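Since the structure comes first, as structure tokens, the remarks are kept for the end.
Complex shown without one protein chain; remaining protein chains in place.
And now, chain A:
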């Protein structure tokens, strides 16, 4: 009995699916995490992640090796901004002027470090309050542990821009956290 009877001819579609599963699916958490921090809402984040995965599947042919996570995260980011077109135009053109968001005046505060360390709830709120361009940079850097080069490639920015946005994001987080706690403390005293 000829052995090749059992050999099913290669199915290009199945091969593509298998390759997608091997390269892209492992980054589903990363895709959702970025979508969730951008959208700040569970349902919206699911929509964005789902749509981004479908786009990734559809355009998988255009993925020519390299880092699948960076490729997917760029799709997630684009998907988020394109789906946001549905929201009012005011929110849509949230332009970000790097000059306006200059470095916050830092006040040396002895307890700053403990405050930053302790309060996860405030940290989360502070992160959600950052403007999108700063938030995506810090989430990619701190949560996804992307390098500056990877962030630049995901967001389509220069490395210098990535660096200054990260600096601003951290300074604002720190300022917000210390402000929160000083307010809280004042409140306690009264």
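Rule of thumb we're sticking to: contacts are C-beta pairs under 8 Å (C-beta built on N, C-alpha and C of every residue); 3 or more make two chains touch, one makes a residue touch a chain; residues count from 1.
The rule we apply is simple: contacts and distances are computed from a predicted model.
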Hidden subunit of the complex - UniProt protein name among "Na(+)-translocating NADH-quinone reductase subunit D", "sn-glycerol-3-phosphate transport system permease protein UgpA", "Anti-sigma factor" or "Ethanolamine ammonia-lyase": "Anti-sigma factor"
For chain A, residues in touch with the removed chain: 1-2, 4-6, 8-9, 11-14, 17-18, 21, 25, 28-29, 31-33, 36-37, 42, 45-46, 49-51, 53-54, 58, 82-83, 85-86, 103, 106, 108, 112-113, 116-117, 120, 123-124, 127, 138, 141-143, 147-148, 163-164, 166-167, 170, 173-174
